[in-house]
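The next block holds one structure in the form of structure tokens; read it before the comments.
Every protein chain but one is kept in place in this view of the complex.
Letters A and B mark the chains as written, and numbering starts fresh at 1 in each.
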Amino acid sequence: MAAGFRILKRQEQPAWRSCLIVLAAVSLSLLLGLLLLAIQGTPPLTGFKVLLQGAFGSRWALEDCLIKAIPIFLCSLGVAIAFRLRIWNIGAEGQFALGAVGATWIALSFPGLPKFFLLPLMVLMACLAGGFWGMIPALLRQRAGTNEIIVTLMMNYIAILFLDFLVYGAWRDVSGFPMTAPFPPGAVIGTMGSSSVHWGLTHCLVLGLLVWIFFRFTRWGFEIKASGDSVRAARYAGIPYDRLVVLVMVLSGALAGWSGFLEASASLNRLQPSIMAGYGFTAIVVAWLARLNPLNIAISSFLLAGLRVGVEHLQLDLRVPAAFGSILEGLILMTVLAGGFFMRYRIVPRSRS
Amino acid sequence: MRIGMIFMALFCLAGISTIHAAEKELMVGFVYVSPVGDAGWSHAHDQGRLALEEMPGVKTAFVEAVAEGPDAERVIQTMARRGYDIIFATSFGYMDPMLKVAGQFPNTVFMHCSGFKTADNMGNYFGRIYQARYLSGMVAGAMTTSNVIGYVAAYPIPEVIRGINAFTLGAQAVNPDVTVRVVWTKTWYDPAMEKEAAKSLLDAGADIIAQHQDSPGPQEAAQQQGVYSIGYNTDMSRFAPNAHLTAPIWNWAPYYQQVVEQVRNGTWTASSDWPGMAEGIVDLAPFGPMVPQEVQDRVLAVKEQIIRGEEKIFVGPINNQQGAEKVADGVVLPDEELLSMNWFVQGVVGTTE
Partner (left out) sequence: MTVEILIPLLTAAVISGTPILYATLGAMFSEKSGVLNLGVEGVMLTGCLTGFLVAKASGNPVLAFCAAGLAGALTASLHGLVCLVFQGNQVVSGLALTLLGTGLANYFGTAFVGQAAPGFTPVPIPFLADIPGLGPVLFNHDPLVYLSYMLPLLFWLFFTYTRFGLNLRATGEFPGAAAAAGINAVAYRWAGVLVGGFFMGLGGAYLSLAYTHLWTNNLTAGRGWIAVALVIFSFWRPGRAVFGAYLFGGIMALQLRLQAFGTTLPSSLLLMLPYILTVAVLVFSSLHKKKTGAPAALGVNIEPRD
């Protein structure tokens, strides 16, 4: 490679180094983002301050970030399971949509049920619907050898249009607008105490813990990790790889579906097309940023939720276009990826001999 | 005790002076569903906002491309927390989020466009654009030779359906043999999709293209194929000088100025406003040179009738698509039914799903 340097593989990859590299990568992305602000004629430091204050500068802001982080966290937890096996589930968006549809179907069909019965039923249906939507690409991959990236992606469009089909058709509200009637009180998840954060936050804690236990202590979790590192070695060791593919996609879809249930029940209290806010893509950024670890996913979903919230303040105060958020997401992901290089390799000057 | 009194007085003074300061500069916020850009729905509202900027002591801000649902709620909430005095939200899906926020900020005036809910501090408003659509339908009906008019439409919601019906009634008033073919694009602003939709209508035999879309894409298609077109939102003739016959257009400035004046002098109360041609909120763009004088005269005569309140447009007998009587002879369709309209009149080819 370069004349005066050699690139050597590192033997060990300590946690502090990966932390440092992620921090460096995020800082670099922010710097590039500030440069973009300057190009657009916005004073970059003011912009940075508005972004930070808007996202984390007050109790409301922190609550907003938490609320926003909930769906991102669950979707991200889901895609991270699939990514562990190197299965590229780009379809969290569609699985989220199907989950919301499933939960809505229950809420509209059994409005009279008491809360303690209705909510679990909605969760169940959301997970089944999301899991089903995740299973299709897995089965197609297994049986026909199709590429799951494309199939999950196309199924996003199909799921969103299916949601449209329902709210413009059979489920349309009497007002004539494309949304369902409001959910019955029994189908609505309330907020915690005096805050505006809903109880979905506790679901996140429990599910995050479960996923951590799953990878840490169960045989399936171990097999998924092993197969993700090397498919060939896993097959050789007798791990049923094809079945694992279906398993991770179903789990992945179920988690995204759960997220769809929470958004419909807690945030919107009904189903309408605007429930789709692009959490599926953000989830991928979050999962990769967190190196697929549940605790890190929690932290990075909170940070990326902060980015989304902060960008709104940038818009309001400095008229920065909304797309700034997606630029930063892309930049962060790219720099973190590039930073991975310094985790695996080190560069040393070529010895004189 | 006395010191306490003095403090009390000081507090009151401080309170009064802040109220006074707030009166001096009125902060007005706008929430838009799409980029402001250079044409279209949000652009029309933004022209109204710019007119407010001209008023002494008024400061405005806007956030564009805000998704309907939880994002909208947060943006509206942020504006309210920042002390905005009046907040205008200009998309249907902002209704429920705005209602929620309005309950939390009783001292802020909330104005929602195109919905139907009100609160003590939340009014709603819309414009009777269907009046102008009726007139543009008359122009199209007079100019068509194939008796097929193509209508590129965004989403099957009451606002759009009402517009198509008014347009069709207008066309039939001058030419009973006219049929109006509808293609839904499921986009508000996608020039590529909307142009293609217009072309598909031309292939189906239409010789005039009308639109309920924000992009000039359909105008472009008409210009290219050498047929006539009806624009929307603003005068679109610069995009299709040879095709553009006229357009139903918005002029929000007088209405917004009136609301701001009312809030400033304390006479504002929450209500449902539906101003139309008489108030100057909706109008017809200047006719293209290809519209014969007698057609212009006829249309302008009806325009006068509308302004004087003699022509109500949705007056029975009106049949639905299947030919069954929907509005009995002489009955004027009440506003509530106009606001939730989800059926087509006879002569429209298409579906409302």
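One rule holds in what follows: a residue touches a chain if its C-beta (ideal position, glycine included) is under 8 Å from a C-beta of that chain, and two chains touch if they have at least 3 such contacts.
As the structure is a prediction and not an experimental result, all values here were calculated from the model.
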Quick one: which of B:Arg49, B:Arg133 or B:Lys195 touches the chain that's been left out? B:Lys195
The one residue from A:Val151, A:Met192 or A:Ile299 touching the chain left out of view is A:Val151
Selected residue (touches chain absent from view) among B:Val182, B:Val259 or B:Val302: B:Val182
Can you say which of B:Glu25, B:Glu53, B:Asp203 or B:Glu304 touches the chain missing from this structure? B:Asp203
Among A:Leu161, A:Met192, A:Val231 or A:Leu318, which one touches the chain that has been omitted from the display? A:Leu161
Touch residues of chain A, complete complex, unshown partner: 1, 6-8, 36, 40, 88, 90, 140, 144-147, 149-151, 153-155, 157-158, 161-162, 164-165, 168-169, 281, 284-285, 288, 321-331, 333-334, 337-341, 344-345
Residues on chain B that touch the omitted chain in the whole complex? 35-40, 43, 64-65, 150, 156, 181-186, 189-193, 195-197, 199-201, 203-204, 206, 214-217, 220, 224, 238-239, 349-351, 353
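Here is the rule we use: only the chains that are shown with their structure count from here on.
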Whole-Å distance, C-alpha centre of chain A to that of chain B, is 36
What residues on chain A touch chain B, complex-wise? 54, 60, 64, 67-68, 164-165, 168-169, 172, 174-179, 263, 267-269, 272, 274-275, 277, 309, 312-313, 315-317, 321-322
Mind pulling up the chain B residues that touch chain A in the complex? 29, 35, 61, 63-72, 74-75, 77-79, 81-82, 92-93, 96, 116, 155-158, 161, 186, 339-342, 353
